[in-house]
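Partial complex: the chains shown occupy the same locations as in the complete assembly.
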């Protein structure tokens, strides 16, 4: 409603036709798949070289097929740590993905408000405890934090994954906060209503 | 889904029939109106005397007809400050009311994640700045904070209202956090989908 009038970013949004081919193709592909273009693609296309590195990093972490973190686990980390960073874009957009992957319409709001209260497993709570410490006090992470995760079956590669996802979205949160990146209206409702 | 298995509170939920008449009537009335019983009524009925004082206080602040704060303004204060206190129940339940009163499906998530980003008026932003200072650093509130609100047309009675709403829900947030009061599943979707 009012959203139509709101800017996607404090910075200019490039014209699709003026973009380098590879970036335009990425954007058209995501539009094809999602039915709309998430604003992060438009906002970051302002800087093509950074755009390429950003999404290469994103895909390396979020699309990788190895390790014990499920897709829902990864989006849960993003949602919880983005909430600590006060990042509207990531809480709303990745909360939507979390609802979808977890097939749970409640979990994203639960995770965003207070990571100790959600309907999640003790393993997931330990994962979020670690991620939030990396987000807020990474200088204090030490052996005891590694051990706390190993008790739940996370191995060192999983710990790298949790750390890297948290660190990467910490980058994303800071960019989104400073440029006032606006989440697409579509995200707010995604995964909340059973598909019919 | 999993919610059915989750307790409403760490404390016992009294049987409706065993409750004092006045409390049962309050609960039946809200059920009649809302279509379900918000868990705060069930959880706090564990202590009838406190229940009565709690809802008398609530109604004095949230149902009052005087002053310049709209119902949406009041729920916006509750949503923003409850998010700072990490209170799942109040963010979800009052976020639902905020969406409904503001007729805006996006505003509650915006306010809960970062009160500087929502699609709200400068007057509402000043109101939330003040409320959040009362929530987090009330010992530092002084003349400059009063002046900042007066610039937007808030008078002293409005300032009392903002303060009292913040203070009252600070009480509510602490109770809900400690007893792990669970928001009803119904709240998560309320006000997100246009009524047809």
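Brief remarks on what is shown
Which chain is which? They are A and B, in the order written, and residues in each are numbered from 1.
Note that in this section a contact is a pair of C-beta atoms (placed from the backbone, for glycine too) under 8 Å apart; a residue touches a chain by one contact, two chains touch by 3 or more.
This is a predicted model, so every value here is computed, not measured.
Of the identical protein chains in this complex, 2 are displayed in place, while the full assembly in this structure file contains 6 copies of the same sequence.
Criterion: only the chains that are shown with their structure count from here on.
Inter-chain centre distance (chain A to chain B, centres taken as mean C-alpha positions): 28 Å. Within the complex formed with chain A, the chain B residues making contact are 1-3, 6, 83, 86-88, 91-92, 104-106, 109-110, 112-114, 117, 119, 177, 180, 185, 188-189, 192-193.
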